[in-house]
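One protein chain is absent from this view; the other protein chains keep their places.
Letters A and B mark the chains in the order given here, with residues in each chain numbered from 1 onward.
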Amino acid sequence: MVAVGLPERTVTRRPPARRGRRAAGRVLPLVPAFGLLALFFVGPILWCVYASFTDISLTGAGASSPHLVGLRNYRQMFSDPAFAKSLWLTVVFVIGSAVIGQNVGGLALALLMNGRHRIVRAVVGGIVVGAWVLPELVAGFMWYAFLSDHGTFNAILRAVGLHGGSWLYSSPLAAVTIANVWRGTAFSMLVYSAALSNVPDELLEAASVDGASGWARLRHVTLPLIRRAMLTNLMTITLQTLAVFTLIFVMTGGGPGTKSQTLPIFMYQEAFKFYHLGYGAALAIVLLAVGAVFSLVYLRAMRKEV
Amino acid sequence: MRRKSALVMTAVMVAATASACGGGSSDSKTIKVAYQKFGNFIGADELFKKIKPVFEQQNPGLKLKLIPIEADENSYYTKLNLMRRSPKTAPDVAYEDTFFVNSDAEARFLRPLDDDLKSWPDWSQFVDAAKAAGQAADGHTYGIPMGTDTRGLWYNKQIFAKAGLPQNWQPKTWNDVLAAARQIKSKVPGVIPLNVYAGKGVGEASSMQGFEMLLYGTGDKLYDDQTKKWVAPSRGMGAAFDFLKTVYSSGLGPTQQQALDPHWSDNVAGQELPKGKLAIALDGSWLPQAWIPGGANAWPQWSSVLGTAAMPTQNGQAPGKVSLSGGWLLSVGARTKNPSAAWKLVQLAMNKENSLFFYVKATQVSVRKDVVADPKYLEGNPTQRFWTDLVSVTQYRPAYNVYPQISNQLQAASEAVVTGQSSPRSAMNDFAGQVKQIAGPDKVEARS
Partner (left out) sequence: MALASPTAPRRRTAAVAAYAELAIVALAFLAPFGWLFLASLSTSPTLDTSIPDEPTLRNFADVLTGDNLHSLANSLVLSLGSALLTLLLAAPAAYPLSRYGRRFGRPILLGLLFATGLPVTAIMVPVYGLFVQLDLLDSVPATVLFLTATGLPMAIWMMKNFMDEVPISLEEAAWVDGANGLRALVRIVLPLMVPGTTVVFTFTFALTWGNFFVPFILLIDPGKQPASVAIYQYFGINGMASYGLLAAFSILYSLPVVLLYAVAQRTLGNAFAMQGAVKG
């Protein structure tokens, strides 16, 4: 138990198993999980695809006798400037709050906390995690109150001699982005903390003795070792951020106008306020495609790395 | 071995799940009633808890099952309609927004009550406007109104005194309202003279308490029941947009930041009015719900500080005042296995005594003539008489399933006007174009 190999090169040999039983033995552990997923998701997902080609609705004629409408929902979507804007806002929101904010922030926090005193880790970690575990609804109200005209943020600004502002009105997308960074960074921090605890100290020591600066150690030793964690983290927070609804809904309602109307808000309006479930389903599928595109980009980038 | 035990465990859990199912079975002996229970809005819950033993005693062998759905209106409605889609879970009786009567009738969720009503003596006690609210475009009545709400002007008498305005104020025209607001602006700096909701932030409040309260005072409407067409653009619509522009561009209203804030309507009731920072508010009859003891923002002095006035029509044309109404119905589900028992429950819940109970608990305006005459109804809320009198002129929104989309466009148009992005005229024309897209060009007519 001396050699601790690098993860990349580890999977060379396989566990022993006799040929006949091997295939079954490998598939069997997958059965409960995949069975459960098949039970609950195969039907609903197919339904969602089907519904996106119908005019099904929660009330009205579309509730009792929906019709196939071909590509109408998709055509309507792509000819609607509000949708294009919403798609753009969603991409900016994901890049700003997940890819940059939570991901980089979480890594920085994990690095800062790595090896610090246990009490400091517990206190700082506790506060950051507190932001994460707060119900989204409450987080929304807190941030609304924090950024409002008579809120804490303006009070702090005035205390240091700066001018306050109506942040939710003047820069709504930035406001919800920062709020989402605040809310989600804990998860990235946890993922990176776990990953960093797997980075052997000897390697960093060795690099340090060789005269590598902190940045160089991070770039050439730590990052390559936590590549997988980074991929996991990016995929997870991207999918999570794509679905953020309540936070934005409470803070700005998607406004003013449509300035912070991301796809989930747009979808909510169509499905719950206008009752167009079919159109909502089509939007859901587009949301899914956006997630897939992000994930493919990550997979590509991570493969090239190192 | 371990693998097997894990599998066995999973299998056991799945089996346990399958057998541990509850509730779903539906028979003609159990009458299910679904209703909304939301925050301090527990009137329906209290009503059905009150009548459950009575109903079960009057109908031996029958059980009444209460299904309170604790959520905001959109979530309530989503769950209710999911339940209605399946015969197993469809409630026999449900609490239904007057606004959804047409679309839910079209969706075949509701059972027409016309035959039952013929033999119900109480029906003659309901005012006509409310009766009409339970009637769909197909002419059938699908629900019994559980009260309503009305809209008008709240004003702060203390600010009025400082501005030299009468304590007993009743404007006759829009200009009277603007004149009072101007006087407050010049005499009492630091307060918002007049709040009229506009923009998308406050949602339906913007359409209903704001724009439509103006439009319906011009003689024009959003939808013509005779021609069965949406009306846009119209002269009245232009006047309503002009009024909004005047309020917001000459500093008589809240700032744009305030008006477009999604929590503005909450702030008006919770802060601006109680703290004396707002002089005149075009708002709803339900505001005292927040101010009564135990309300979200208890404010014992509200009834001495605030006065009420009807919103006048544009130039004082008959009937001189305007109000819009919403409210709830008690409706019978189309899929009920025991329609006569369901109807008995509706009759019991909406008789005189229980209607009064619900009106008081839920701060509703009465739609029953006999309840209005009952002194208990007016007890405890000095403005109740005023809001109830508005029922004689009140109107309901066009209850069609494209209305939410049209309302959304209305909010966008009023936002463009109050922020100065569009002139009233071009906002109106943009809106008319949107209505054509939503409802179809043949369903829209212009009027000048």
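The definition used in the following text is that a residue touches a chain if its C-beta (ideal position, glycine included) is under 8 Å from a C-beta of that chain, and two chains touch if they have at least 3 such contacts.
As the structure is a computational prediction, the values presented were derived from the model and not from experiment.
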Contact list for the unshown chain, restricted to visible chains: A, B
Per the touch definition above, residue among B:L64, B:L178 or B:A290 touching the missing chain: B:A290
Residue of B:E56, B:E73, B:D430 or B:E445 touching the missing chain in the full complex: B:E73
In chain A, positions touching the absent partner: 1, 3-5, 7, 10-17, 25-27, 29-30, 32-34, 36-37, 39-41, 43-45, 47-48, 51, 56, 109, 112-113, 116, 118, 120-138, 141-146, 148, 150-153, 155-156, 179, 182, 187, 190-191, 193-195, 197-198, 200, 205, 208-209, 214, 228-229, 231-232, 235-236, 239, 242-243, 245, 264, 267-268, 271-272, 277, 280-281, 283-285, 287-288, 291-292, 295
Interface residues of chain B (partner: the chain not displayed): 2-3, 6, 9-10, 13-14, 16-18, 20-24, 37-41, 67-68, 70-73, 75, 78-79, 82, 85-86, 88-89, 205, 263, 265-267, 269-271, 284, 286, 289-290, 295-298
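Assume only the chains that are shown with their structure count from here on.
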Mean-CA-position distance for chain B and chain A (Å): 37
Residues of chain A touching chain B in the complex: 28-29, 31-32, 57-64, 144, 148-149, 166, 168-169, 250-257, 269, 272-275
Of all residues in chain B, those that touch chain A in their complex: 3, 6-7, 10, 74-75, 77-78, 81, 85, 100, 103-104, 106-109, 199-201, 203, 256-257, 260-263, 401, 404-405, 408, 412, 415, 419
